[in-house]
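What you see is the complex with one protein chain gone and the rest in place.
Moving on, here comes chain A:
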């Protein structure tokens, strides 16, 4: 089971929409993941296997595995940006 944080500036809007998208993508590809939306500080402070966020926030994380997405909502773009990483991490590739 992968522990994933989706992160935006506030932790209540964009990151929540991204979480819903990632839930769908993981389910469709049989990837077991516990996905939580949160803000930057919480994600930096807690343990996770992967953080998914936009590039503006990605390079502010230290010592974390981070995947960068171009859109919080567009499923095609999200899938193109993170599916390979998720499959690899869950041992499906």
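In this text, a residue touches a chain if its C-beta (ideal position, glycine included) is under 8 Å from a C-beta of that chain, and two chains touch if they have at least 3 such contacts; residues count from 1.
We take it that contacts and distances are computed from a predicted model.
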item: Among "Sulfite reductase", "Ascorbate-specific PTS system EIIA component", "Endospore germination permease" or "Response regulator", UniProt-listed name of the chain not shown; value: "Ascorbate-specific PTS system EIIA component"
item: Chain A residues touching the omitted chain (full complex); value: 8-14, 16-17, 20, 37-39, 54, 56-57, 70-75
